[in-house]
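Omission of a single protein chain aside, the complex is shown with its protein chains in their original locations.
Entry: chain A
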Amino acid sequence: MGKKAKKKLSKDFKKVKLKVGRTLKKPAVTDTTVHAKKLVLLEQLSRCSADVSNNPLSHRKLSLEDLIQQLGHYNKNSRKDALAGIKQLLADHEEMIVPNLRTLIPSVARLVTDDQCAATQLPVLRAVLELICRSTDTASMRPHFALLVAHFSLGLSHLMAGVKMFALACFDMILQIYPDLCLGSADVFSSFVGFLAAWERPKASEAKRTVSQKQRVLESLLKFLNVFAADGDHQSLSKTSARVLRISVDGNPTGPYSVSLQPRNGPFDFHVLSSTAERLSSPLESVDELIKLWQCAFPFLLNLLLETASDERPDLLLIGNVARGLKLLAAKAAKVRTTTESGERLRAELQKSLSKSVRRRLSQLCPLKGQDAGGANRLLVDAVAMLDALAAYRPA
């Protein structure tokens, strides 16, 4: 016992054993490594949060960035809450919309194709989109327009009918608010025509199309035709393209060192940046596009007209709308037909669709039953007359 205790005593000066190939340890070493730690001042943190609080917050104390992030949340209830928050925040602070368009549009517009969202969410989404569109003027919307349209047209070609109808409503909205931009965008025309072609298919799906759905499609078609087929759209285009962007080096805008860029449509629209080339004229000026539109729109209108007129009590308003659409279409066709190049194909197409039997049935419709059928009757008669003229036309 005592021996053990003795052994455990450490000596002050140990005898160091020397061996070949072993380096001696130094008896005293100073540790020169430096450790650094971060200082965190609580006051700084609180000031930071105070800065954040300068930003407008929603009722639930969420900033716009947070809300936008939550719009992409995988839980649909979170998405719904975020959307409500955005609606409230933007309604309170409309001035926030334009500076934040870059983040707002992709995150909000992608909800259009969200097929899981509840039916109650759609009006909110609609309201948010409308809010954004109404408070943004054409010039500031121009750079984001392609993206917006891309999202909407994705919705239009979606598998589910509900999403489709909602996307259609969105299209209505932008057709109303930004007719110029729509006219300039190639996507709007092609996706709408594509939608109409898919809508007008002879299948079992016909049965489940309700009248209200048809009416909505008809309304959209009218708006579409108003934008694309109506005349006088060139003035507005030329008005916007008159703007000139001046960049001067020496501060004198008219001096020798200034460069003036004359953008075709807007300051942000360069061909390099935008993938879809915007056009100056309506796509309906070209015969090919017109034929495409005619092939899908005319049968739709015709069928709708024949169906409605054969009812016991025909919906006069609907018939009036249809007749208006037919008129617009016929007028456009008549105008384009005169252009020489490839007009022959258009003529052939018109001849094919406006066969004698079709015209006879149309003319039989004419005196509509009902009390105040006067307005609708007048429209219908006009339309039929124009169609007849179209069919009877022979080039000189």
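The definition used in the following text is that contacts are C-beta pairs under 8 Å (C-beta built on N, C-alpha and C of every residue); 3 or more make two chains touch, one makes a residue touch a chain; residues count from 1.
In the analysis below, contacts and distances are computed from a predicted model.
A.B. asks: Which of the following names does UniProt give to the chain that is not shown: "Protein SDA1", "L-serine ammonia-lyase", "Translation initiation factor eIF2B subunit beta" or "Coatomer subunit gamma"?
C.D. replies: "Protein SDA1"
A.B. asks: Taking the full complex into account, find the residue in A:Ala91, A:Ala118 or A:Ala198 that is in contact with the omitted chain.
C.D. replies: A:Ala198
A.B. asks: From the list A:Leu154, A:Leu222 or A:Ala334, pick the residue that touches the absent chain.
C.D. replies: Only one of A:Leu154, A:Leu222 or A:Ala334 touches the chain omitted from view, namely A:Leu154.
A.B. asks: Which one touches the absent chain: A:Pro56, A:Gly72 or A:Gly375?
C.D. replies: Checking each option in A:Pro56, A:Gly72 or A:Gly375, the one touching the absent chain turns out to be A:Gly72.
A.B. asks: If the missing chain were put back, which residues of chain A would it touch?
C.D. replies: Spelled out for chain A, the touching residues are 72, 74, 106, 110, 113, 115, 146-147, 150-151, 153-154, 156-161, 187, 191, 194, 197-198, 201, 203-205, 207-208, 275-276.
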